[in-house]
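One protein chain omitted, others in place.
Up next is chain A:
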Amino acid sequence: MAEATSSVADPDTSVPEYPMARSEGCPFDPPPGLYDLQRSGPLERVRLWDGTAPWLVTRYADQRALLADPRVSADVTRPGYPSPSAVPEDGNRVGFILMDDPEHARLRRMVTAPFTVKRVAAMRPAVQRIVDGLIEDMLAGPKPADLVEAFALPVPSLVICELLGVPYSDHDFFQSESRTVIKRDATPEDRGAALRRLGEYLHGLVGRKLAAPQDDLLSGLAERVQAEELTRQEAAQIGVLLLIAGHETTANMIALGTLTLLEHPDQLARLRDEDDPALVFRAVEELLRYLNITHNGRRRVALEDIEVAGQVVRAGEGLILPNDIANRDEEAFPDPDRLDLDRDARHHVAFGFGVHQCLGQSLARMELSVVYSTLYRRIPTLRLAEDVQRLPFKHDGSVYGVHELPVTW
């Protein structure tokens, strides 16, 4: 752990630490401490790893208002930004998610085209083939099987590789580097080194696309490098961002979503027995809301004084907005701790809110829709091969999930 470096540390020791631990036996619920803070007020101070004490914003309406507010910055290099860990020395900004407009919008718009609802819908048959094939392979192999390794990770990895134009044969390399990048307790040196290796890898790939363009996203970026709209370094950083975001998140929604449904057998039975696309649609949104796997909180810093529910956040103060607890706010979702596939949960903030809202959300929704409508119908006897209490949950990552999910059928 790094030494405390901040000059704005709050001496009050009653300030709770963030991130917080989940309650044992409630692996699908946010930490109890977050519920306490949501009840106690709209803005509460929390203590971070470096001793600083930014504001924690827990309520749904306040989070949406702040995340959409242009007076709030996502720029990791600004003083007061509540960083989840030490920033690597070389200041690698992992693409545009840690930048503000207009620079953010300029870069983001270069890669939005393949993620439109229409383009994603056109990819659905190919995703269905990938899903069907992986299920066949798993059924033909030994049981119990690890659903993460056999299915949850390869589905989005194959899809994002195809979309970006990254050779899937390199998946051992980029999956293990990605895991280091999103590990909560990775040292800044390890995280920086993993980001550098991924950056060099993508830099090389962009070079190959420059020489021999294909019909994929990296070739599109290479074209912009050629046209001098983008540096090769920026193109590689965008590639790193999309590669990590494209497989880590969806993989965890597949594995953790399946575990959640196995623990709610009445609801899994409906997905298995009712051939109803509207039910699948609702299930995707409800599981996104209920699980909200990005459990490190969105991080921002105020550029001006901003009033939040009668209190004032001062310019330069850090803000943490954990979407997991906002998605359990009963003002927005009645009976919020109940998983209910009949709920209309479309207004959840699992993809964030504001200009940084997940770029790949349509792709994620489509992949999850194919998976949730196929896996349980194709393997109706699917069940856990390990006690749920003994499963290795990803308390150590900025994306929540299970490291392994032993299943049998």
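FYI, a residue touches a chain if its C-beta (ideal position, glycine included) is under 8 Å from a C-beta of that chain, and two chains touch if they have at least 3 such contacts; residues count from 1.
We adopt the following convention: contacts and distances are computed from a predicted model.
Between the names "ABC transporter permease", "Urease accessory protein UreF", "Ferredoxin" or "Acetolactate synthase", the one given in UniProt for the chain missing from this structure view is "Ferredoxin". The chain not shown here is touched by just one of A:73, A:362 or A:398, and that residue is A:362.
Taking the complete complex into account, A:347 is the one of A:124, A:314 or A:347 that touches the chain left out.
Here the missing chain is touched by one residue of A:105, A:139, A:269 or A:315, and it is A:105.
From the options A:23, A:40, A:77 or A:116, the residue with contact to the unseen chain in the full assembly is A:116. On the side of chain A, the interface with the absent chain consists of residues 67-68, 105, 108-109, 112-113, 115-118, 120, 346-347, 351-359, 361-362, 365, using the contact rule stated above.
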